[in-house]
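With one protein chain withheld, the remaining protein chains of the complex are depicted in position.
Just so it is clear, A and B label the chains in written order, and each chain counts residues from 1 on its own.
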Amino acid sequence: MTTTNEYQASTATGRIANFVDSRVGASAIVKEFGRKIFPDHWSFMFGEVAMYTFVLLLLSGTFLTFFFDPSMAHVVYNGSYVPMKGLGMSTAMASTMDISFDVRGGLFMRQVHHWSALLFVASLSVHMLRVFFTGAFRRPRELNWVVGGVLLIMGLAAGFTGYSLPDDLLSGNGLRIIDGVMKALPIVGTYLSMFFFGGEFPGEHVIQRLYSLHIMIVPAVIILLIVVHLFMVVTHKHTQYPGPGRTNDNVVGFPVGPVYAAKAGGFFFIVFGIVAFIAGLFQINPIWNYGPYDPSPVSAGTQPDWYIGFVDGALRLMPGTLGNFSFEWIIPFPWGDNTLVLSVLLPALVPAGALFVVMFAWPWIERWVTKDNREHHLLDRPRNAPFRTAMGVAGVIFYSVMWAAASSDLIATHFHVALNDVTYWLRALFFLGPILGFWLTRRICLSLQRKDREIVLHGREAGIIQMSPEGGFSEKHEEVDVYKRYLLTNFVDRQYIPAEPDAAGHISGSEKRRALISKFFFEDRVAPVTPSELEAAHAAHGHHEVEGDMQDSIGK
Amino acid sequence: MGDHSHGSPENSGTVAKADDVAQDRFPDPGLPPHRPRLADRDPRAAKRHERQVALLFTISIIGTLFFFVAYFVLGRLGEMSFAELRVQNAALGLGTAFAMLGIGVGIVHWAKTLMPDHELMEMRHEIRSEEDRQDAVEIVDTVLEESGIKRRPLIRNTLIGAIALAPIPAIFMFRDLDRTGNTANQMIDSLRHTMWDTGIRLTRDPSGTPIKASDVQIGSAFHVVPEGINETENPLNEKAKAVVLLMRMDPAEMQISEGREDWNVDGIVAYSKICTHVGCPIALYEQHTHHLLCPCHQSTFDLTQECKVIFGPAGHALPQLPITVDSEGYLVAQSDFHEPVGPSYWERG
Partner (left out) sequence: MKALSKKRRHPLAAVALLLFGLLITGSLYTAAGNISEAKAAETTAASQTDVDEGQKLFVANCATCHGMNAEGSDSGPSLIGVGAASVDFQVGTGRMPMQMQGPQAQVKPVQFDDKQISQLSAYVASLGAGPAIPDEEYLDTTQGDAAHGGTVFRVNCAMCHNAAAAGGALTRGKFAPTLTGVTEKHIYEAMATGPQNMPVFNDSNITPEEKRDVITFLKTIEANGSAGGAALGSLGPVAEGLFTWTAGLGIIIAFTIWLTSRPS
């Protein structure tokens, strides 16, 4: 009712903006976000890459939905591709062939879609690894870590349902394998298989069901989770690497408008351009080579897309029998014998299950062991958290051994080794690799930390040789400047926390276990240099140092 | 130089406190001073950067135009040769790439060189204040109190029962995902039976022509389906259980178990082609080593030992199809398989 005092814009743009603003309250949003500060580092951009490739998937996918037909009805191919003319196939396969050969730009869009999918899950994984190795999952971001983990699983689901849609020989055999794994589940397995395929394999319904999942349900869940994920990033504000001027209570960086909007917006176009370049010049998923799905033929080199590889690799590594011990157990029951197919269940469920459980639970595991319940907005340099970095590397090796196993036959042909030997080696690495990786990584982290101490205490060799009055030679050392020194010494110094009694004075079993793990993780540690240590070092060695100049600042 | 291992675990030199906010730590020197960029110092450099950004945007425009050329001139509806398709695909890709990269690199170059690069600082806020928490707790208490749910356990308990049961119909609505109309027992039973039966001829896949015993020589590998499979209602469903591999060996090399002596015809044997691991077609036959290799997970079966598993994750041997010859010399099945084919499952027994 205060029309007399209301603001009147003078330009046309101003009037439109004012109209909208006075009806939705956009000014408040502009106030909150317009100059919001975001820290700047290239390793923070992987989440962006994931989001942008997801947008590309939505755009290219929408195009494809106008031409793809998921029906499994039998049809005779009569399109442009000569080596398949006259062959019987499902409508799904025929429509994919049409997209590839009879829709202008169709092949290009299919390739953009599939390459984006591979990059989506890859950048998701690298983003997750960055968050893990820098400790960004600590309070208050534990829930966001879980949301991210679910996004990863949804990404795997989107990819699997997607590449199975053309109903070609390669993905069809993948579905066959899923059917076999489903059937192996005790009690419910056969029913699950019948429900999923609408009857016996391959049936006439599964592609349509995968289509519903792929274009509707999974993308809806992903979009919802991305919104939750970003909302939490905005609420918590982004983490930042430690350094001069950066504390746990502030954010140092650039404002959204104009710098961040420009860089992030421009980066979308860059990712789009890179994907378009790859999709134009490199072939992916040539379904015309594989042919329509038929339960009889199979191609050498049958593998799923890379992100499902670790499950396929686990299936390959598992032995069916060890000597006379079979992993297929026939268990007698009063009503008859039932088969427990451990040879399939163990590799399909246990490694993936273990990886995901530890991954999801890690923020709580770390909190429990370190008894650290504070908010952390400053990241760890990976070397300063040897326990976590080493565990992460062990997990990555565990995953990678299975991933490599999925390509065991290609390793054999390309490196001229026997297929069976590749399997034996990878079986050994499956158990020994993570242990070796853990030990080696921890040693490397501790060494790097010691090197940092060296640099702070003694500076860098300046390349100037000096002769003392007595005739001895020594090299002058250049001290690091205050900024670099702060970076090298400002980290969380985690120590071993022995078992502590609770309020009643009793030490519980779980507290004893925690103390053991804490000892294993933190007993070997390297502490940051303190000012008194630096003084002592100066006093002990005299002044060999030269003043470092301002050029030697933090690596930027 | 001397030994400077001040950081060794045994004598780190510092008695570190459990508290992270240590007394003896280097103070924060604050943000490093800002260094101006070339464009900040030199207006001509700024102009040059401006021209570079404009050039990049122009490259983008050219890229977009090139895309249209690729789409309409290089592409045409109708049969394009492979070479033409490959060129068009590359042209579409390059056009799009330049169009997008031109914009992206242009904007980023503009931001990096011309927009201000002073690092700014902003304080973080508490995620939740103690005051808010107390207010919220009070409100929740009031709401619960006014709803009366705590004082009226009858309402609460029946409500929980109703809400717990209400979603269950949604689950059972999906019963007809299985479109066959089979009962549970019929579902399980269907896995035990394939199309093979007494007298059904073995035919070549995909031509469907029957096979004479004399056609099969030592070292052969025939891919076999039952006669009449293409006339069934669901040929692929039948094929998924009934595909068979037919090979011939020297009978002297075969180790035959009791009861299977008449399952082969002069060393011609037929085995299920469906891997007993998770169902891929086995297919690879090495004629000299008599090994059958599955390409999916490398399960290996030895033909001389009735397809016993000798390597890989498969859990049991391939089922054998008992075969014989009919009056005209064609190979026929004596009966269905004596055990379920394909991957194992709970009810297999």
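Note that in this section contacts are C-beta pairs under 8 Å (C-beta built on N, C-alpha and C of every residue); 3 or more make two chains touch, one makes a residue touch a chain.
As the structure is a prediction and not an experimental result, all values here were calculated from the model.
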item	value
Full-complex contact with the absent chain, from A:F68, A:W115 or A:F196	A:W115
Absent-chain contact - pick from A:S60, A:T134 or A:Q303	A:Q303
Per the touch definition above, residue among A:F19, A:F33, A:F231 or A:F282 touching the missing chain	A:F282
Residue of A:P242, A:G291 or A:G320 touching the missing chain in the full complex	A:G291
Touching residue (missing chain; options B:I229, B:L293 or B:C307)	B:L293
Residue ranges of chain A at the interface with the undisplayed chain	40-43, 45-46, 49, 82-87, 100-101, 107, 111, 115, 118-119, 122-123, 126, 169-170, 263, 266-267, 270-271, 274, 278-286, 288-291, 294, 296-307, 309, 406-407, 409-410, 412-413, 416-421, 556
Missing-chain contacts mapped onto chain B	37-39, 82-83, 85-86, 89-90, 93, 108, 112-113, 117, 204-207, 211-212, 214-223, 247, 281, 283-289, 291, 293, 295, 298, 300, 311
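The rule is simple: only the chains that are shown with their structure count from here on.
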item	value
Chain B residues within the chain A interface of the complex	4-9, 12-14, 16, 18, 20, 22, 24-26, 28-33, 71, 75-80, 85, 88-94, 96-108, 110-112, 115-117, 119-124, 127, 174, 177-180, 182, 184, 187-188, 190-191, 205-206, 223, 225, 234, 236-237, 239-241, 243, 273-274, 277-281, 283-284, 295-299, 309, 311-316, 342-349
